[in-house]
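Only a single protein chain was left out; the remaining protein chains are all shown in position.
And then subunit A:
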Amino acid sequence: MSATLAPPAPGFFTRAAIFARACVTGPLNIAITLACVALLVWLVPPLLRWAVLDATWSGTAAQCREAGGACWAFVREKFWFSIFGLYPYEERWRPATMIVILVAMVLASCQRRFWNRWLMLAWAVAAPAMLLLMAGGVLGLTPVATRQWGGLTITGIIAVYGLALGYPLAILLALGRRSDLTLVRWFSTAIIECVRGVPLISLLFMAAIMLPLFLPEGVTLDRLARVLVAYTLFTAAYMAEVVRGGLQAMPRGQYEAADALGLSYGKKMRLVILPQALAITIPSQVNTFIGLFKDTTLVVVIGVFDFFTTLRAALGDPNWLGFPTEAYVFAAGVYFVLCFAMSRYSQRLETTFRPGQR
């Protein structure tokens, strides 16, 4: 009856009733429910009081301390700093434009109907354009040293360029690891295992400290470039294993059919095997990328000011001492939203790419 009057409401109440009934089916279940409720009662009201009721949304540090709750005014004050870092104030439109282009490109790349040659071409144009926009020195833009880049901008740059540079390398390594040629297989395996077997920060240390030692005298590599070298290498090694999984999942018949058609190795891989192997592993690729995206925070150990490090640096402002929790909660929120969105996206793709259910 109520279904005809207000369609969404009964759905909710019925669901709530089913939920509630499932909570009380037997003594053990009731005990578990009570324990959960007790936990919520213990945690939620104080958290709510801190985060919302007693919180200060705008004002000064003194007002924050007086109110006693969370100081979101601090996050508000430092918001743009956490996005752009120390990039010169009057030039901030450049990283802002870069972020807009980046977001647009990423969103477009998530649409399956755009997955074609044009998208690759667009990336090939956009990627260098974004870097030039940031660095300046052309078209009358004032040069800005990478030392002054920071914040969410640099997190985005490391993640996107690391993936863009690491992905082709990953495919090569994966093919190499499955190759018939013994030496090629050994080298690929050695690179993958050595990179995956050591902590990620040791690669960053290597890039930061050891790389300059191995370059010819007089050649210096920018610090951001060094970070990108390390990040590309570990993106490649981790992605290579995902791609290898896809290559192994291909039925033998596909390889044999391609051979029977007389395709060369290059054509066989490019036209038959890789398109299928990459497609079925897209969900795992996204999951690997989520892990790698979270790992961009590791650049803190060699002093690159990514989003999180910039926020931590903001904690040192003498006018705003003593609000680390707010900064960390804000940072966690931003990473959570981005990573959770990606993982939901990968789950959606999983339903479309699950083999045997197409």
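Heads up, the rule we're going with is that contacts are C-beta pairs under 8 Å (C-beta built on N, C-alpha and C of every residue); 3 or more make two chains touch, one makes a residue touch a chain; residues count from 1.
Here, contacts and distances are computed from a predicted model.
Engineer: UniProt protein name for the omitted subunit, picking from "LrgB family protein", "Anaerobic dimethyl sulfoxide reductase subunit B (Iron-sulfur subunit)", "Cupredoxin family protein" or "ABC transporter permease"?
Structural biologist: "ABC transporter permease"
Engineer: Using the touch definition up top, pick the residue from A:104, A:121, A:145 or A:181 that touches the left-out chain.
Structural biologist: Residue touching the chain left out of view: A:181.
Engineer: Just checking the interface: what residues of subunit A touch the absent partner chain?
Structural biologist: Residue positions of subunit A that touch the missing chain: 19, 22-23, 25, 29, 32-33, 36-37, 39-40, 180-184, 187, 194, 197-202, 205-206, 209-210, 212-217, 259, 264-265, 290, 294-298, 300-301, 308, 312, 324-325, 328, 331-332, 335-336, 339-340, 343.
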